[in-house]
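One protein chain is absent from this view; the other protein chains keep their places.
Entry: subunit A
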Amino acid sequence: MNPYVLTIFLLSLGLGTTLTFASSHWLLAWMGLEINTLAIIPLMAQQHHPRAVEATTKYFLTQATAAAVILFATTLNAWSTGEWAIHQMSSPATITIIMLALSLKLGLAPTHFWLPEVLQGLNLTTGLILSTWQKLAPFALLLQISPALNSHLLITIGLLSTFVGGWGGLNQTQLRKILAYSSIAHLGWMVMIVKFAPSLTLLSLLIYILMTTTAFLTFKTLSSTTMNILATSWTKTPVITALAALALLSLGGLPPLTGFMPKWLILQELVKQQLPLLATLAALSALLSLYFYLRLCYAMALTSSPNTLTALLPWRLTQNTNPLLLSATSMFSLMLLPLTPTIMTLLTY
């Protein structure tokens, strides 16, 4: 792709999210979402091979449908109440439709089917953009409408997402599909708590972005998209392999690592809200996800694949990617837990 054209697409990607962040009017927010979708489509179909084009088509169809539903619901809202502002939604029907459209956009449980297949067709960098930057704009809208939302709907979507994310990832050998199901599960946690403590949603989104960036960049550095390649990739960079195992456990939410923080705080908040059954179910669904993270860890770092050692050794070429982002995010995704009070203060203030 021509670098000038690439610049236009990346700038518009930024513009779309910024517009949705900045607007208090539904029409402008919708425009931001559409610009976001439009700008990433050529980036997704960049390689022009059939799977990428198929993934692009699926992504375009789902996102366009979701955006059209949002536009429909907001028009309905403006028609019946005369109100275009995002944070002053009052009609329960339209706000429920918008929530369902946003969950289609984000890939939450009853409407999640596109996400694994789209992510599987992309390369890891575009997949990283798709599962981090593209989630920001819908989440900004979700946080703004959350006070008026029905908590039963949110809890249903959230719990369904965590379970579907856990079950869907169980038998996968493709890393991008596992990451997609991990995204569904994490987003489920965020949606479950958004009614009770929006700051916790923000916190989990932030930490999920850090952790999934680590995972995507690690897999990109090891240039692996399946578990088989991952199992024989430890000779390339042993340190990254060791850290990646811990980063995956952090995604799973094990205690001394950063990923434990959002799960801990969310469970605490759920118990505070007199919902112990929901908290128990959510914790049990995290076990399902933990199983496939552990499986990845096992294949990657806890066992050595039965090959002769010389067959595994790669050429030591100079690496031409900048490791700065990967080192920063892996540090964050391993060691932020002691900073929990500071981060909570930052986000609730």
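Throughout what follows, a contact is a pair of C-beta atoms (placed from the backbone, for glycine too) under 8 Å apart; a residue touches a chain by one contact, two chains touch by 3 or more; residues count from 1.
The rule is short, and it goes like this: contacts and distances are computed from a predicted model.
Name of the non-displayed chain as stated in its UniProt record, restricted to "NADH-ubiquinone oxidoreductase chain 6", "SUMO1 sentrin specific peptidase 1", "Ribosomal RNA-processing protein 43" or "UDENN domain-containing protein": "NADH-ubiquinone oxidoreductase chain 6". Among A:T56, A:N77, A:S182 or A:S330, only A:T56 touches the chain that is left out of the view.
Although one chain is not displayed, subunit A still touches it through residues 1, 5, 8-9, 12, 15, 19, 28, 31, 34-35, 38-39, 41-42, 45, 48, 52-53, 56.
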